[in-house]
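Note that one protein chain of the assembly has been removed; the remaining protein chains are unaltered in position.
Take a look at subunit A:
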Amino acid sequence: MARRYDKTAAKRNDDLGRTTIFSPEGRLYQIEYAMEAISHAGTVLGVLAKDGVVLAAEKKVTGKLLDLSSAKDGGYGGSGEKIYLLNSNVIGGVAGLTADANSLVNYARSAAQQHLLNYNEDIPVELLAQRLCDMKQGYTQYGGASYPYPLVLYSASAYYQLTTPPLARTGLRPFGVSILYAGYDPHYHFQLYHSDPSGNYSGWKATCIGANNGTAQSLLKQEYKDDISVKDAVGLVLRTMSKTMDSTTLGSEKLEFAVLTLDPTTKQPRAKIYRPSEIDALLLSEGLTKKDEDDAEMKPAASA
């Protein structure tokens, strides 16, 4: 019989700074716990349309006394809890530990800028997702973000870097964050990706992370149509959010919202993260305001 799962050995490994070791069933508990943490976080929902991508997120940190004055104006929109601009062509929606997410957002922005510096183009969306996943995966294995090979070979004299082994790192736990990436690049046009703490990523037409993601995904599965327009996707996202969120009232104090489209004149991606006032105006125009929550909730959007 195989060796029993030795808790003292696991403890010893933890003391040595190893993030994760396999259980006898072949599972990585730290990763599963991280995913569990995410399934309690605020919902983030994304829908890919033929002419854009829509993201919406449920804010958890709310309250009368919370100072939200910085979200009203200043910045680039959004209230900085769940939806971030990662690059001019990518919006990220995060679910999980906010502090971990901040660190990943920082990393993503740096990776995007590094690509811009080297290639003078916006980073392709899948590449950005890969960069973050490489780091996330590192924390499930050797506990660190050191890249096994250099991102860029600047000059011929940098060849030696190819043979430099990765630095030993000792992280303590994986990132407790799942991310939705809504982006555009000339290779595959609009895209929606999801990445989880294990470093897996996948592309989606519509998906959801965080609390009640199962419910939301089955709703999306029923309602999603191929070649849906952004306008319809906005309605679909808001309706799905209103059904899956804990509170029955949709409003800017509980919701973050963003849309990525192409600028009709310049044909460049245009990321719009809505401000609280704009979210309220949008909910009003979609007929999903607080007052008539009961009948608006279940009715499919009239515009569809």
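Just a few scattered comments:
One rule holds for everything that comes next: a contact is a pair of C-beta atoms (placed from the backbone, for glycine too) under 8 Å apart; a residue touches a chain by one contact, two chains touch by 3 or more; residues count from 1.
The definition used in the following text is that contacts and distances are computed from a predicted model.
Selecting from "RecA family profile 1 domain-containing protein", "NEDD8-activating enzyme E1 regulatory subunit", "SWR1-complex protein 4" or "Proteasome subunit beta", the unshown chain of this assembly corresponds to "Proteasome subunit beta" (UniProt protein name). The residue from A:77, A:96 or A:124 that touches the chain not shown here is A:124.
Listed here are the subunit A residues that touch the chain not shown: 118-121, 124, 126-127, 130, 153-157, 186-187.
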